[in-house]
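We show some of the complex, not the whole, and keep each chain where it was.
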Amino acid sequence: MSSAARNRLFDRAFRVLGLLATLVSLLLLAGFLVDILHAGLGRLSWAFLGGLPSRFPARAGIYTALLGTVWIGAITALVAVPVGIAAGVYLEEYGAKSRWAALIEINITNLAGVPSIIYGLLGLEVFVRFAHLGPSVLAAGCTLALLILPLLIVTTREALRAVPRPLREASYALGATRWQTTWHQVLPAAAGGILTGLILALARAVGETAPLVVIGVLAYVPFTPAGPLDEFSALPVQIFNWIDRPQKAFGPNAAAAILVLLGITFALNGGAIYLRNRWRRHGR
Amino acid sequence: GQRADSMRIRLDGSSTVYPITEAVVEEYARVQPAARITVGVSGTGGGFQKFSRQEIDLANASRPISASEQRACRQARYAGLVVAYDGLAVVVNPANTWARTLTVAELKRIWEPAAQHRLTRWNQVRPEWPDAEIHLFGAGTASGTYDYFTQAIVGTAHASRGDYTASEDDNVLVQGVATDRLALGFFGFAYYAANRAALRLVAIDDERADNGAGPVAPSLATVENKTYAPLSRPLLLYVSGPAARRPVVQAFLRFYLAQAPRLAREVGYFPLPAAEVRRQQRRLAQFVALAGLPAPAAATTPPTP
Amino acid sequence: MKKPRERLIEVLLALSAGLTVLTTGGILWILALETGHFFGQVPLRAFLTDTQWTPLFAEKHFGIWPLVAGTLLTTAVAVALALPLGLTIAVYFTEYASGRFRRAVQPLLEILASVPTVVYGFFALTVVTPGLQALIPGLAGFSALSAGLVMGVMILPIISSLSQDALAAVPQRLREASYALGATRLQTAFRVLVPAAASGITVAVILAVSRAVGETMIVAIAAGQEPRLTANPLVPIETLTTYIVQVSSGDVAYGTLEYNTIFAAGSTLFVLTLLLNNLGYWFRRRHQQQHE
Amino acid sequence: MPELEARHATVYYGTNRVLEDVSLTVAEHTVTAFIGPSGCGKSTFLRLFNRMNDFLPDFRLEGEIRLHDQNIYAPHTDVEELRKQVGMVFQQPNPFPKSVYDNVTYGLVLQGQRAKAVLDAAVEKALRQAALWDEVKDHLRKSALALSGGQQQRLCIARALAISPHTLLMDEPASALDPIATAKIEELVQELKQDYTILIVTHNMQQARRVSDKTAFFNFGRLIEYGDTPALFEQPQQEQTQHYLRGHFG
């Protein structure tokens, strides 16, 4: 075969190979979803969603874990959102030149790469032990808030950066202070982008397992939290727990709980993408 | 809030006892839905540490509290109640065709500290067994099972090799043995009972005729008459003085003792005989009465049964 | 002159931003403190030279290498899967596939990155391990292979999408130069584009490795809990992250040596990822400079 | 006393000098036009008078800018207060994404004015001054973004007038508009002169000629020539000015 013919053959072969590689990845994803659907769909019911934990797989439900996740998500958002937005505003609108801002900038880059389990150690030491919060919803929420903070700050800054300069200048030219301009003009204009980033960050937080395990979750919590200092169970922890059970009968439970968790994360991610597109189209 | 707190009971400790406690708590929720009971699985040692710091009200334990743990206790009074019997199960994978029995001496050779990185193949246990790696799975060091097993087999509590899969979480061990033809593991009988199809029991020969001749497998009979030696043991629930003063805890403990035989059997342990149950109920009543009194000068407690 | 209200707001905002510094400070502080306690009782030499890690047993050994080896082994398996696959996809997407195909498939691949890792753990344990055991008779129930492969799927989108960015950043004129000399797409891709994008692709791999090194749930569920110094992916091993999970899920008393060990492992993990991230950062800067 | 004055103003962006030693005085109630080729520094100079350049990274001023004989770059200057006195209109109309009404009242609301009657009156007055009232009086709640470009620009003028400045800076206020809208703005400038001092940047020499009393010609960051508009256009003193006016560059 001539070298030209061989080169052309390789070229064709790679086209097939590339398509194959893509398909393999998609098939993995599909196979994986089908497997979980197959294993878990049968278990999914209102009784499962509203059920308490139980030693009988068929009776066990995820009510407490689901509410624990909602609680943790809410606390995470409550703690992280104001701080994250404030920090983003500071870095983007105020800190332009200061050395403090440069330090924070490098710092955030590095924090974003710290494994989540390290945040677990931080939470264990600071919130659980030092602040005596115990393995409570509050400790978990604070830990996850620190975890998503870098992500939140980065997305907030991106959203702020997209606000056109003339809008700011118009406000300043009318005698508005920096904060008035930020509050009345910049933040509303960036709201869509900030919200998108927030939802993506929360989607990440909701699926985190390792930090919760490290700050110490309990095996059996048959009630929902009544306050921020209560112990909790959470969806990913409940899944971990069930996966861990050697009895095969808990497999479908884990799969069904995974379906719920995936439903939540996909819904959040999808919502974020939808928002982003809508905001890009209608927003400024 | 205040009311929720008064209805709260915190449990932690042994993973061996966990299945019974889990079952009792689940059943109790039907009788007394207002009670807010949480159960952790830190292992017996981990449980006693929290117990001594008074972070929990009740501690599950698969061995009696040790002298050093007693000294660490902040509370003046506590009591241990026997809730069931366990025959520590030594198991292999069902595909393991050779290891039907093991002697205590062999177990010791496998698990003693000196075996680390030395005894690594099945034929080193018995020459006729396959020349294949042996994969060991056993209780983690914070567990009562580990303490009990090392004491009973190696002869010194807390002495063993370190190159095996050690977990407080018996589920990890079950899964490890269930998926590995070359595995050998040990854990509480309930974990075997819940996975009979995936595991196979190994009969243990303590080579002492007075304890039943030849290899003995754990069963209701052999555990109750103690011929499954030296791996039969009681499972315990410790209650602290301050907790025993609270009516919620008293009610829960009474329920626990009453239900323990039935639920122990259900989850795979060996129930106490009726007479023994009554004895434990009397001890509980005594302790509750005592708990109401001012603390004694010297910190003494009714020791283990 | 700043008005007091403005001043106050600015201070509050700066403090919020400062919380991230406090977080880093907190991480460094607790790791240093507890690891300091650890090295108060264990000589650094033993930590770095001993080949066994049995801190919880009567006969204690504190060599960190078995855990590091476990971490690197699972990571290596993951990269061995994700790098060729991810790079192939990246080249295919940028040089071969139609824009429509790419726009349709790319978001699907991104889904792989948003799946919670505990879910991957389930997949590894219930599907991949039994499947592999059918193929490889000697494979243990927990193994670096199974966990590593699934981790590879997890990091695949990182490698493929960052590599795509790097390839797309190669100036069009290099492509044209190559085509004008009679090169096929494949030759252009692998002889010109991939080398020109090498630093960007390196960044992608480094970030993916960093993710894999810090990944916890997949290995905690599927890789085993037995620290051992081995390069054999077929047996159970233990990673730094798994050790932390294992010890902290059974309660270890605060202030004991055992408690300190999880921080020693945590510090090792932290240093490892910090090095990787900064290496990635450095490469990215170099890459940006190259294409200015 | 001149209303506005620049004394030896030199401006740098980083190491790049974009204005060099510019001095000039502006009297009350006049229109002054700044002309010159693109990039010569007109906008930079104009924005000195309300300290709008302060936000630009690496901006540095040497010399003084004086308003009512006060150096507005002195430390402790209240910049917000300054900007209330010196209003500004930009090249691109930049209404806020709010209603017409909210756009006009924005400055007053920031100052704490909440009384509806006061705001209503201010809105009507400012919109009338900006010659926009008749067109929008029935749509005050409509979004400002729905207006045409010329209307938007007049809205921006009204917005600036609503806080009662005494000086108005205009940076090519008509360059984004069509000829008819441009004529309206020019007319408006003529009227506003009664009450305000106006500085206007324009790249359109005819426009400068039509609307201004005085004209300043800039080139390469220097003020080349400054004088009465008719004189500057008919008998420029400097060679550069002559060349520029004849269209030889720029």
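For clarity, chains are labelled A, B, C and D in written order, and residue numbers in each chain start from 1.
Quick note on the criterion: a contact is a pair of C-beta atoms (placed from the backbone, for glycine too) under 8 Å apart; a residue touches a chain by one contact, two chains touch by 3 or more.
Worth saying up front: this structure is predicted, and the values here are computed from it rather than measured.
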Composition by chain label (entire complex, not just displayed copies): A x1, B x1, C x1, D x2
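By our rule, only the chains that are shown with their structure count from here on.
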Chains contacting each of subunit A and subunit B, listed by label: C
Which of A-C and A-D has more C-beta contact pairs: A-C
Most central chain, Cα average position: A
Rounded Å distance between subunit A and subunit D, as computed from the means of their C-alpha atoms: 48
Length of the line joining the C-alpha centres of subunit A and subunit C, rounded to whole Å: 18
Distance between the centres, which are taken as Cα means, of subunit C and subunit B, whole angstrom: 38
For subunit B, residues contacting two or more additional chains: 12, 40-41, 169, 172, 175, 178
Per-residue overlap in subunit C, given as positions that touch at least 2 other chains: 3, 125, 249, 251
Subunit B-touching residues of subunit C, taken from the complex the two chains share: 52, 54, 56-61, 125, 129, 133, 140-142, 224-228, 235-236, 246, 249-253, 258
Residues on subunit A engaged by subunit B in the complex (per definition of touch): 52-55, 134, 216, 218-223, 226-227, 230-231, 244-247
Complex interface listing, subunit C residues touching subunit A: 3, 5-6, 9-10, 12-14, 16-21, 23-24, 26-27, 30-31, 34, 85, 88-89, 91-93, 96-97, 105, 107-109, 111-112, 114-119, 121-123, 125-127, 153, 156, 184-187, 189, 207, 210, 213-217, 220-221, 241, 244-245, 248-249, 251, 254, 262-263, 266, 269-270, 273-274, 276-278, 280-281
